[in-house]
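This report refers to the structure that appears directly beneath it.
The complex appears here minus one protein chain, its other protein chains still in place.
Entry: chain A
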């Protein structure tokens, strides 16, 4: 499988549907609408393993508005709201 090459379009993880797999390209915490400050949000995402190069897969979605999502990040599973996941740019 060569689906993680540079030709894949970049998109926020917050828009990904169940079953999506990709690799984190970078974090962009501007204008996500999260209650956290940009720096705080970025720090927390990093602390939970959302760093450049990590493989992600959207495993589950909630009932209301497909939110929150359960994301496999390398070897662990993290639940996040889509609003915060908008800061994670994947391809």
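Definition applied: a contact is a pair of C-beta atoms (placed from the backbone, for glycine too) under 8 Å apart; a residue touches a chain by one contact, two chains touch by 3 or more; residues count from 1.
In this text, contacts and distances are computed from a predicted model.
Q: Per UniProt, what's the omitted chain called: "Cysteine desulfurase", "Carbon monoxide dehydrogenase large chain", "Fe(2+) transporter FeoB" or "Sarcosine oxidase subunit alpha/sarcosine oxidase subunit delta"?
A: So, among "Cysteine desulfurase", "Carbon monoxide dehydrogenase large chain", "Fe(2+) transporter FeoB" or "Sarcosine oxidase subunit alpha/sarcosine oxidase subunit delta", the name matching the hidden chain's UniProt entry is "Fe(2+) transporter FeoB".
Q: Which positions on chain A touch the chain that was left off?
A: Counting only chain A, the missing chain is touched by 34-36, 39-49, 51-52, 59-68, 70, 72, 74-81, 83-84.
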